[in-house]
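One protein chain is absent from this view; the other protein chains keep their places.
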Amino acid sequence: MAPTVSTATPTANGVIDLRTSSTREVNELLSSPGAPTRLTITHPEGAHALACGLDADLDVTVDGHVGYYCAGMNQKATVTVTGNAGVGVAENMMSGRVHVKGDASQSAGATAHGGLLVVDGNAAARCGISMKGVDVVVGGNVGHMSAFMGQAGRLVVCGDAGEALGDSIYEARLYVRGTVASLGADCVEKEMRDEHLAELAQLLDAAGMRYQPDEFTRYGSARQLYNFHVDNASAY
Amino acid sequence: MTTPTPPTQLRESATFDRGVIAEIQRAAETGIYDIRGWGAKRALPHFDDLLFLGASVSRYPLEGYREKCDTDVVLGDTHAKFPLHLDIPITIAGMSFGALSGQAKEALGRGASEVGTSTTTGDGGMTPEERGQSKNLVYQYLPSRYGMNPVDLRKADAIEIVLGQGAKPGGGGMLLGQKITDRVAGMRTLPMGVDQRSACRHPDWTGPDDLAIKILELREITNWEKPIYVKVGATRTYYDVKLAVKAGADVVVVDGMQGGTAATQEVFIEHVGIPTLAAIPQAVQALQEMGVHRSVQLIVSGGIRSGADVAKAMALGADAVAIGTAALIALGDNSPRFAEQYGELGSAAGFYDDFQAGRDPAGITTQDPELAKNLDPVQGGRRLANYLRVLTMEAQTLARACGKSHLRNLEPEDLVALTVEASAMARVPLAGTNWIPGRY
Partner (left out) sequence: MCGIVGVHLRDATLHPQLGTLLSGMLDAMCDRGPDSAGMAVYGDPTWSPEGESTVSLLDSPLPASELAQQLGVALSAPVTGHDLDPTIVVHAPVSTDALTAAVRSAVPTARIIGFGDHLTVLKGMGNPTDLANRFGLRSASGWQGVAHTRMATESAVTAGGSHPFAVGPDQCLVHNGSFSNHMSIKHELERAGVTFDSENDTEVGARYVAKQLAEGVDLEKSLLMLNETFDGFYTLLVSTSDSFAVVRDAIACKPAIVAETDRWVAMASEYRALAQLPGVDAARIFEPEPEEVYVWHRQ
């Protein structure tokens, strides 16, 4: 059965304590017509699915560490996590902005279509997996298989990238400042032209990262695996 | 005068028959595995190997027409605020826009709505045609997440998390370049004309413990309104069904190896997964042991063709069935009307399975606008509705003959088997005996 809900009420300065209100109550409040435009959630302590499915220009801060799928399927809202985020932060985001000040676990920004995900610390494996148009900017490193099957959007890594970066990538654009442990199937280094430098500068600025675009290398699809050729069989 | 030597008789090898020889030659020619649509084509133990024990001196039948045999079913009433209420226990399985033409998806929606049942989206997302026509629309949540978005999620009547399908348990979606048109590419965020390589695992969870958290997230996003289905291809069905329930599924969908696909490797279709017949008792046993049979509903698919199949699946314990291949045939797939066109494609009506090529003369498994015109969605919808009605009436006929006033009152004890394999798999006795091989 659906958990029983009582309407959670924020304190006068817009704070809800997750020790006394449930995730269901908070999410229901945030999706209701009377949702507060600003809200701080305290003591999340790894709770899952917090502030997911938002669909309005809200400003939500989660003060602490969150579990899986925080801000999942986000639309329009700004969600800030002051601590670390678990698996799938901002997964399938459509628009809006999600900012993780700590580290992000696996599959950050997975399959997202739009918006901006910023991770100040490290993101783990599969960052931007199957990305479909989102912009992801990571201040630290990303783990293995990041941008796996990346279809569209841009991933900026200010640190290093793990093994198999961009494996089976489609049209997503990747910018890495540090080292890349290895490139995945069909992912190659690409030329940095003026339009790429401009786009990268914009992304770094939007994410508040103080690096210069010319410190980065661009990676993307070689487009050799778009249609099957027997000579590429070993790539499969 | 010498007697002429009689010519040696041509003798085909059972191991290297013509089909196998042709396939080896094709492989040597092209260097790529054979890809096709449809489901497993080889003979398998199936519903035809089961028979109903009709009325007798000890069991009395119901009169047709006057004495009702009801057919309704409720799906997903454990957690969801709005379970699905269907008039018949036969649903339309997930098939993607992309694999199918827009006209075909519209026709499926029309036909299903006319008889009060549901359709299911596929690997390409939700189209306005289908949402517009289908009164009960199940939205698939697949590893690829093509087109997935919260707006459509909230428009759906139910959500089906797909782990796999019977044709290729462990395989992801496949759509070749010739079917990635402008519209399909736009919906899937892909470049036009690429051969779509699909993920086989979900990108942000693996395993039932993490599936439980994903289900929680989907419920939160949709305000706990919609039933959540979990669909698996039939492999280790007993464990899969238990784990799906533990992860929080409201409905479990099990697709046997006869289940169709629009495109995958031939070896996958024929050599992975177990027959539908063998999967159903495993699924039912799992649900019964957990005390949730009937409260977590079971939908079975993979080779459902007639009302007899529907009735037998339900007798074995399914709450409903889903049809895919049969629905397409009802729309006009493989119709003799297109005999000449099939000939031009090197095939014939009744044999055509090259859905991956997108050249379907029936206008169903194609993206070509000229070919798609061969399917009139209104007419197609009517044909599907006719077929669904026949399936329902056939099932009712058999159920009444067994003394049932509701299809759900069919039970395994109404069945016997014709072969040892079917008896063992379906766990019903061999006809005329009390024997079920391997009964435990």
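A and B are the chain letters, set down in written order, and residue numbers restart from 1 in every chain.
Everything below uses one rule, namely that contacts are C-beta pairs under 8 Å (C-beta built on N, C-alpha and C of every residue); 3 or more make two chains touch, one makes a residue touch a chain.
It should be emphasised that the depicted structure is a prediction, and the values quoted were computed from it without experimental measurement.
Touched by the hidden chain within the whole complex are the displayed chains A, B. Taking the complete complex into account, B:K246 is the one of B:K155, B:K246, B:R337 or B:K373 that touches the chain left out.
Checked against the hidden chain, the listed residues A:A8, A:A47 or A:A77 yield one contact partner: A:A47.
For the chain missing from the display, the contacting residue among A:I41, A:V62 or A:A125 is A:A125, taking the whole complex into account.
When the full complex is taken into account, the listed residue touching the unshown chain is A:H65, out of A:H65, A:K132 or A:H196. Among A:D103, A:D120 or A:D186, only A:D103 touches the chain left out of the display. Touching residues on chain A toward the chain that is not drawn are 45-47, 65, 67-68, 84, 86-87, 102-103, 105-106, 122, 124-125, 143-144, 162.
Summarising the interface, chain B meets the missing chain with residues 201, 206-210, 212, 239, 242-243, 246, 289.
Note that in this section only the chains that are shown with their structure count from here on.
Rounded to whole angstrom, the centroid-to-centroid distance between chain A and chain B, based on C-alpha atoms, equals 35 Å. Interface residues of chain A facing chain B in the complex, by the touch rule stated above, are 1-3, 23-24, 27-28, 31, 48-49, 52-53, 55, 67-69, 72-73, 75, 87-88, 91-92, 94, 106-107, 110-111, 113, 126, 129-130, 132-133, 148-149, 151-152, 168, 170-171, 225-228, 230, 233. Residue ranges on chain B touching chain A, taken from their complex, read 30-32, 78-79, 81, 144-145, 148-150, 153, 177, 188-191, 193-195, 197, 199, 203-205, 210, 213-214, 216-217, 219-224.
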